[in-house]
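Missing here: one protein chain of the complex. Every other protein chain is in place.
Per-chain numbering from 1; labels A, B and C assigned in written order.
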Amino acid sequence: MTQVNWSRLAPLLQRLGSVIGLVLLFIVLSVMSPDFLTTGNLLSVLRQVSINALIAFGMTFVILAGGIDLSVGAILALTGAITAGLMAAGHGLALSMGAGLGLGLVLGMVNGALVSWGKVAPFIATLGTMTLLRGLTLVYTQGTPIPVTDAGFALLGGGYLAHLLPLPVIWMFVVFAACAFLLRGTVFGRHVMAIGGNEEAARLSGVRLAPMKLAIYGLSGLLSAVAGVVLTSRLYSAQSTAGSGYELDAIAAVVLGGTSLSGGRGWLFGTLIGALLIGFLNNGLNLLDVSSFYQQVVKGVVILIAVLLDRRQ
Amino acid sequence: MTQVNWSRLAPLLQRLGSVIGLVLLFIVLSVMSPDFLTTGNLLSVLRQVSINALIAFGMTFVILAGGIDLSVGAILALTGAITAGLMAAGHGLALSMGAGLGLGLVLGMVNGALVSWGKVAPFIATLGTMTLLRGLTLVYTQGTPIPVTDAGFALLGGGYLAHLLPLPVIWMFVVFAACAFLLRGTVFGRHVMAIGGNEEAARLSGVRLAPMKLAIYGLSGLLSAVAGVVLTSRLYSAQSTAGSGYELDAIAAVVLGGTSLSGGRGWLFGTLIGALLIGFLNNGLNLLDVSSFYQQVVKGVVILIAVLLDRRQ
Amino acid sequence: SQQGPGESAPASAASGGGAASTGTPVVGLALSTQNNPFFVELKNGAEQAAKSAGVQLVVVDAQDDPARQISSVEDLIQRRVSVILLNPTDSSALAGAVQSAQRANIPVVTLDRGVDGVQVASHIASDNIAGGKMAADFLAKQLDGKGNVIELQGVPGTSAARERGKGFDDAIAGTGMKIVAEQPANFDRAQGLSVTENLLQANDNVQAIFAQNDEMALGAVQALAGKNRKVLVVGFDGTPDGKAAVENGSMAATVAQQPEEIGKLGVQTAKKLIDKQPVETNIAVPLKLLTKP
Partner (left out) sequence: MAAPLIRMQGIQKAFGPVKVLEGVDFELRAGEVHALMGENGAGKSTLMKILTGIYAPDGGRIDVDGEATAIASPADAEKHGIAIIHQDLNLIPSLSIADNLFLGREEHRFGLLRRRAMAERARAWLARVGMDRLDPDTSVERLSVGRQQMVEIARALGQNARVLIMDEPTAALTESETDTLFRLIRELRAQGTGIVYVSHRMEEIFALCDRISVLRDGQFVGTRDVPGLGFDEVVKMMVGRTLDARFPARTPHVGPVRLSVEHVGGGMVHDVSFDLHAGEVLGVAGLLGAGRTELARLLFGLDRLESGRVTLDGRPVTPKTPSEAIHAGFGFVTEDRKGQGLVLDLSLRENVSLPRVPARAGLVDRPAEKKQTRGLIDALKIRTRDMELDVRALSGGNQQKVVLAKWLALKPRVLILDEPTRGVDVGGKAEIYHIINQLAEQGVAILMISSELPEVLAMSDRILVMHEGRATALLDARGATQETVMTAATGGK
């Protein structure tokens, strides 16, 4: 911790580690696969990335504040199921979506309450809610997928802007811009960084930890619900098992983007880069016909190389 | 951190939280199911618990030192497969087991090297090796189980002492005793606690971090390999997908046992209790024939109650 | 179908045209998972058939995640494969992906599971519900229509768990047999072992165990080992390990699917599509109840 001997430029260079990684991957894939560098493919990857990115943006706030949220995938599944379920029961699109998103916010705030008032470590608190919410999703769906019937709703995840740009990509960039501003331009964002950097010092400076944590985890829950709604729309159905393992993908995106897991240091743009890195890697492995057994090997190696390149604790 | 105003007794009482939880669960299950409190059932649960406990003991050292190891399940799968594969290829029991256990140790040390020399955050380093090792296991096994043929080897996980006590239970208690002594009675254990309490201060006091971390993660890898060998023996075959999700079970056991995820505070006995809590809970849910949809709900609730009972960050 | 007005073919995908530009045609196989020997065998069958049919096979794996599968189907579209063999993670989630492929003039053949709400070029599968019923009928015959049964369930919420369970449960309901416990062991051998151990503690009087896949059945066999009880274990899938267990008598039966056959037929159908020959829209791969000879 003490031996910080990089200059002022170094943090920026280090931050650019993930960007450099993405550019390298881009070049390699462009050379190796003729199908990679096409508008169609790039847009398709962006759309694939959008779900993970939406979740990872919320996760960035949680991690910056020194926490972690393992329940994002479970929130995605439950909110998606509730949205689809309400629509199937004949409630309108607005009500159903509102209920799904509202539920995501509330569930996130429950995490925040466990962490702040309950004084439970974030890892274990959200591990508990993850298990609980997965169970509730199964109970609610009875284990069967809930089909989506509303054509308007299906557009949300499957539609295009100007016949070209997939709508989920739009949502991703809108949410990114909003979150980046929230983090950099508002008092809330400042306090997030302060809590992650030194919670006690932040508290003594008058930062109110409990409301902050409710808001931070609430934001993560809300964005997971957004991802849940978009995914449900994209799949034309809500799956009880949707989103399994998404928490690890989101955390990987955040960390690959250069945000420190111990909190207080990081940026949202890095998370976008991290999510793209994962998305392009998956895409490239498929395009290059890497044997599926080796795909995991390659992914593991890439994760390790990427974090070694931008080495920090 | 600063506002420590409990008496000297409080930490002990708090530690007993998990024991009290276990006793409560025990009483509830005894009342609700006539089949619960029988020698046969209790021994059978102990045997089921042994795999998770073996991994969790190693995880305790890692967490006490302020780290985390997500690769334990993947190490279990790969070492189990290698052991079974070598035996299937006609190598002797001793060589095959030695290779499996040695590999576990080495893989753990690789984690340690990434964390210490590579300065990669433990979460992300072991997430990377987890992905990588899962891939290698798939490559090695080609996705199909490797059957065990050696009857002597099968005893290791399936045999009994005095026709009553399952051997895995013996291994669990032997490893527990050894690890508890290692933690409490040796310089190594003292340094583990010191690193978790304040890594920088430990370093300045002359604790050599790199060798310590190699040893700590190496121990975790070794014990995962022990669990892998015992599980392979017990199942008469090595599965490429063995041990998925075991990292979360092991972490849950450690934390339910009262060890702090931020390091420096905890005990090994708690981990044993935590593992038993999880084992008895699973057993109880089966005995009471709780619907599969509700099982996760119950588990989530129990985790949350248990950690709220012994609330600490 | 469910296409909204704004939905139309993305620019480049339209240029797909179905055939790779040079040499051997490429067929994409989108697997649901490889964490299960069943699908590994399916893949192996497809690979063998590809070799003899002279097509190149590209395999992508969704790790049981529908969203990931959509992504990998999209990747196959971008690669402009000639045919996509789709082994869906779930029958309800892939309609959009199938439509995207079809818009790019890539025919889709579904394997093992269907996709609701779309018309595909061909569907090759064995029927999980029928398989569950076969297992129930077998047990009813062995036990003269009475007795207690334990059911080991797969991962809750997956289609295999749902359909096999439904076929089995419905058929049992029509007999004098009783399902005394239904518990999830998540298609995993180790969990099959411990859940069976636990259930045997609570149920002394059990005559049969139905496991929704062979892995769990083999776990149950381990749990029964050394116990002086006669319990019939029936699995599902007919994996090599499962078949071996039936042969040596530790399992009473397994509802064998022929995953290699599914894979093989898939590639052969794809070849026909490439050669513009007609194909059957529904190819049933028979299930076989394997019992000790």
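One rule holds in what follows: contacts are C-beta pairs under 8 Å (C-beta built on N, C-alpha and C of every residue); 3 or more make two chains touch, one makes a residue touch a chain.
These figures come from a predicted structure and were not determined experimentally.
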Thinking of the complex as a whole, which visible chains are touched by the chain that is not shown?
A, B
Please identify which residue in B:Met193, B:Ile251 or B:Val302 touches the non-displayed chain.
B:Met193
Only one of B:Leu22, B:Val45, B:Ala202 or B:Leu277 touches the unshown chain, namely B:Ala202
Of the residues in chain B, which ones touch the absent chain?
1-5, 8, 185-188, 190-191, 193-194, 196-198, 200-208, 264-265
Can you list where chain A touches the absent chain?
3-10, 185-188, 190, 193-194, 197-198, 200-208, 264-265
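The rule we apply is simple: only the chains that are shown with their structure count from here on.
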Take the average of all CA coordinates in chain B, do the same for chain C, and state the distance between these two points in whole angstrom.
33
Counting in whole Å, what is the centre-to-centre distance of chain A and chain B, each centre being its mean C-alpha position?
29
Send over the residues of chain B in touch with two or more other chains.
138, 142-143, 292-293, 295-296
Residue numbers in chain C touching two or more further chains are 34, 156
Contacts from chain A onto chain B in the complex sit at residues 1-2, 114, 118-121, 123-125, 127-136, 138-139, 142-143, 200, 248, 251-252, 255, 260-262, 292-301, 303-304, 307-308, 311-313
Which part of chain B faces chain C closely enough to touch in the complex?
33, 35-36, 38, 40-41, 44-45, 47-48, 51, 138, 142-145, 147, 158, 231, 234-237, 239-242, 244, 282-283, 285-289, 291-293, 295-296
Can you name the residues of chain C that touch chain A in the complex?
2-4, 6-8, 10-13, 31, 34, 58-61, 63-68, 70-72, 74-80, 90-96, 116-117, 155-158, 161-162
